[in-house]
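Yeah, one chain of the complex is gone here, protein chain that is, but the others are all in their spots.
Which chain is which? They are A, B, C and D, in the order written, and residues in each are numbered from 1.
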Amino acid sequence: MVKYNPRTWLALIFHPYSRQVVKTLFPALAAMGVYTALIIFLIDDYFGLEFESTTVVHSLLGIVLGLFLVFRINSAYDRWWEGRKFWGSLLNNSRNLATRISVMLPQSDKEIKNEIGSLIAAFAASLRLHLKDKLNKESRIFNEFPIIADLVDKEHIPNAIIWTLTDRINRLYLSGKLSGKQLFLIDKDLKELSDILGGCERIKNTPIPYSYSMYIKKFIFTYTITLPFAFITEFGYVSIPIVLLIFFILVSVELVAEEIEDPFGNDANDLPTKELSEKIKRNVYELMAD
Amino acid sequence: MVKYNPRTWLALIFHPYSRQVVKTLFPALAAMGVYTALIIFLIDDYFGLEFESTTVVHSLLGIVLGLFLVFRINSAYDRWWEGRKFWGSLLNNSRNLATRISVMLPQSDKEIKNEIGSLIAAFAASLRLHLKDKLNKESRIFNEFPIIADLVDKEHIPNAIIWTLTDRINRLYLSGKLSGKQLFLIDKDLKELSDILGGCERIKNTPIPYSYSMYIKKFIFTYTITLPFAFITEFGYVSIPIVLLIFFILVSVELVAEEIEDPFGNDANDLPTKELSEKIKRNVYELMAD
Amino acid sequence: MVKYNPRTWLALIFHPYSRQVVKTLFPALAAMGVYTALIIFLIDDYFGLEFESTTVVHSLLGIVLGLFLVFRINSAYDRWWEGRKFWGSLLNNSRNLATRISVMLPQSDKEIKNEIGSLIAAFAASLRLHLKDKLNKESRIFNEFPIIADLVDKEHIPNAIIWTLTDRINRLYLSGKLSGKQLFLIDKDLKELSDILGGCERIKNTPIPYSYSMYIKKFIFTYTITLPFAFITEFGYVSIPIVLLIFFILVSVELVAEEIEDPFGNDANDLPTKELSEKIKRNVYELMAD
Amino acid sequence: MVKYNPRTWLALIFHPYSRQVVKTLFPALAAMGVYTALIIFLIDDYFGLEFESTTVVHSLLGIVLGLFLVFRINSAYDRWWEGRKFWGSLLNNSRNLATRISVMLPQSDKEIKNEIGSLIAAFAASLRLHLKDKLNKESRIFNEFPIIADLVDKEHIPNAIIWTLTDRINRLYLSGKLSGKQLFLIDKDLKELSDILGGCERIKNTPIPYSYSMYIKKFIFTYTITLPFAFITEFGYVSIPIVLLIFFILVSVELVAEEIEDPFGNDANDLPTKELSEKIKRNVYELMAD
Partner (left out) sequence: MVKYNPRTWLALIFHPYSRQVVKTLFPALAAMGVYTALIIFLIDDYFGLEFESTTVVHSLLGIVLGLFLVFRINSAYDRWWEGRKFWGSLLNNSRNLATRISVMLPQSDKEIKNEIGSLIAAFAASLRLHLKDKLNKESRIFNEFPIIADLVDKEHIPNAIIWTLTDRINRLYLSGKLSGKQLFLIDKDLKELSDILGGCERIKNTPIPYSYSMYIKKFIFTYTITLPFAFITEFGYVSIPIVLLIFFILVSVELVAEEIEDPFGNDANDLPTKELSEKIKRNVYELMAD
């Protein structure tokens, strides 16, 4: 709660990330400022038009736009949170699967336990890269997990790892090392791994519908482009900071929404998938060692 | 994030899709413009009425209308996202089913594996056409998947494919090639295929309740038809662009909502079901080949 | 998308359903008009009071009221959609159950297959009537499905049909025609039928809490009853159409919400349960014939 | 739909429940009226201050407050509906469990069937009292269901009933009257009973977070306490009814929210748990009699 004293607030405003946002928006802000100044100059000073401006229209539309932006950020956040749930669930399922294998197989089957442990850890690591479009033949994970080295030519690596896992488990069942009951319990965990893979791919590949995203951009554009006309009569050149303030607040929302909408990227706010996949590796190896 | 420089924004405004929306709305916009001009002419110039207009009522109602529109687009988006989830789940289940069959049956049962693979791929392809109302006796998929050629006379093709799949699996169980445990695991995937079919049909066949959709349309109509009266006294002929701006923003939302509400159509924003069903075919065939 | 040309909009306004809403509201609208006129006459003309009206209070309260109405219609829509999901799920489960029975029992057991098919179709048909409070001893379904004729005296027919189904399946299991595994799979479908029954009853029997529904009605009432005072000074008799417009828009929402809140009635917007229950019958019979 | 003629509306306003709300709020309303009058008297008449009031601040804050109140009532309604779902699910599960037991045990096991039927009905009845904090050694249900008479000293009666049910079922399994498959099916119903118990306890024991509830109360308080200052200059003593109107509408929401937030109490709007638990008893006994 200490973070609420004003110093922290000031620190926030000058935080590197914050400055980066301002930098990203700077060209747009500058253009907007010039545009507003030009409009005012032309109407007030050059043509000297008798223009009676009104803030009523922009008040009304501003609230409607605000509603859309809140809905926009809301659905972006839902995607982010759903992605987080998938990764939390991945951590959990990996642990469960490792616990079960570790407990169900006799102490002597050290080797097969280690293989399955490697496959589980490799799945998380490969999913991470897969979601970042960074998984290729040169990826370091083929060295890190030698067990998946021969899957390097597969089109869809995480899928192939699940296939390998399913195959191993099925063979343990056929050789009588796992009972039908135990196969069933393990199979559920495997299915969830596959659901997590599918869910993450869905979030990554399906942005918000194009027409909707474009509608909001057009709304913001139309709104800000007409803003100077609303303030010109009453405020003259003072309209410039007012227009910029409103513009900054509205466009920032879109920026924040776009950033948290894709939770698997490399932005400052994306999910800590690296930490999570390493934690999975550490946890699974520890459980397998028991 | 680069897409936030103003050029992209301008590009967006003149994007083909954007122009198409404007074209769709052009007649309505024109009619609205003429109507507003006529009202102003009649009141101000022809009859010269002493009319004291107010923007208070339209400010209030505009916010309420905005709330309804946000809720409207929200529920349209939910349907779109639910449809996307079903197709993501279809991809996933097809993979799972193929993995299981591939792993559980011995290498020698090449033929039956291929048959089941074809059925899975055919299910996705037929579901796609079924949801677009394009599935008939001439559909190309009966050539693409010869295994379903004899289902061509069935009333409900995707249903018949599930029946065939269930029948095959059950026969494998009765002949002892699958154990009871394995039957059970596979059956769950089949049930999910059927749930996906049902869910997609539900989204397709159940638009937003008629009375509610009509209420919003009537609200927009009443609102815009009375808009000129709100601005006439203060702004005269300048009311025309103001009215058109508000009209355009409000009606666009309905347009966007109607488009994303049915995610299985052929609009620019509809789900990439073609890509997905082809991906399913590719993935399933690869898994079956192992 | 063609439906967005203005002619369709006009058609909508004069649609029979739309006219019916107006007719339903006409007495209220008339009373409101007379009331407003009376207030204006008394204050302005009869007593000639110096009354300074303000629209600020009604602007503020109007937005708050709008928020409540949106929430109101939102939760009504959720119930409607939940009801739709239950019926979609009913269609699905009926198909699944029929597929399973058809596939699992040998061709020779024609008779028992048909019986179970009839019971499934009868369940949907009886649920439909049960939810409309139209299920009694004279209902046509006892002729349509002779197999349930002896359940006519039961208090809760759909329940009794599930009991009969469960009993049949259990007997097939005890006689060895279904294995334990198969019993288990079928049982899950039966449980879902029962969950659907329970869910539909819940939606039907539990309207929105009384105190909340009444609060909204009182809010609308208080709001509209005080509306004339807000506009009187500035607009005189022109207040009448303004008040009527606002009144119409607010009360319509309640009307729409009440109509879609109970999705199992006979209103124009209620769910097509008749079509669905007939589709179930047709689908189930087709699947059983295979 | 007939209920929308104005007479019903008037009836609503003078409905006993409505009058009770007014009565509850009367002291607060009276105090608020006196306070407002005092403020006006002091400022206008006693000190004759030059006070320039503004409604801008209260307009803005009023909308923000409205947003919070809608969210407040929304989450209260969610709890109410979740509670309703649990009880609908209880009805369903009780029926399912009874159907299963009735069908799976042979006709001759009349006695054990009746015992289990009593336990199921007793669970619902005891849960109802448990949620109202009315379950003690004198409760009538120990006479109504003699089978639970010896559980009277347990700390947590519904829990103990589930224990007894689980124990009975397990003994039937051990004695071979239920197969492993059947045990499994029944166990799922028992687990759901226990989940329902836990869910209801959660809703009952966890009100909305204290800080949040207090924040809303403080917001309403601060808002209403400063309201007179907003209207004083322009309206003088006419401010009193305005302030009271706004006060009444805002405080009523809190009142409604608090009432529907706890769905298991004895208020007019609470869930009909008595009817439901009696229906469960009737249904279960009927099913067991078959």
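Methods note: a residue touches a chain if its C-beta (ideal position, glycine included) is under 8 Å from a C-beta of that chain, and two chains touch if they have at least 3 such contacts.
If you're wondering where the values come from, they're calculated on a predicted model, not measured in any experiment.
Of the listed residues A:104, A:148 or A:214, which contacts the missing chain in the full complex?
A:104
For a quick check of understanding: of A:84, A:132 or A:168, which residue touches the chain that isn't displayed?
A:84
Any idea which of A:62, A:207 or A:265 touches the chain not displayed?
Touching the chain that is not displayed is residue A:62.
Please identify which residue in D:156, D:177 or D:279 touches the non-displayed chain.
Considering all chains, including the one not shown, the answer is D:156.
Could I get the residues of chain A that touch the absent chain, sorted low to high?
1, 4-6, 9, 12-13, 15, 17-18, 21, 55, 58-59, 62-63, 65-67, 69-70, 73-74, 77, 80, 84-85, 88-89, 91-92, 95-96, 99-100, 102-104, 179-181, 184-185, 234-235, 238, 242, 245-246, 249, 252-253, 256, 259-260, 267-269, 271, 282-283, 286-287, 290
Can you list where chain D touches the absent chain?
Per the touch rule, chain D residues meeting the hidden chain are 24-25, 27-28, 31, 52, 54, 56-57, 59-61, 63-64, 67-68, 71, 75, 154-156, 159, 162-163, 166-167, 170, 180-181, 183-184, 187, 191, 194-195, 197-199, 201-202, 206, 208-212, 214-215, 217-219, 221-222, 226, 251, 254-255, 258-259.
In this section, only the chains that are shown with their structure count from here on.
Just send me the rotation angle from a CA overlay of chain B on chain D, rounded to the nearest 5 degrees.
145
Same residues or different residues where chain A meets chain B? The copies count as same if more than half of the interface numbers are shared.
Chain A and chain B contact each other through largely non-matching residue numbers.
Counting only Cα atoms for the centres, state how far chain A is from chain B in Å.
Once rounded, the distance between the two centres reads 23 Å.
Please list all residues of chain D that touch 2 or more other chains.
In chain D, no residue touches at least two other chains, as defined above.
Touch graph of the chains shown: is it line, ring, star, complete or other?
Graph shape, chains as nodes and touching pairs as edges: a line.
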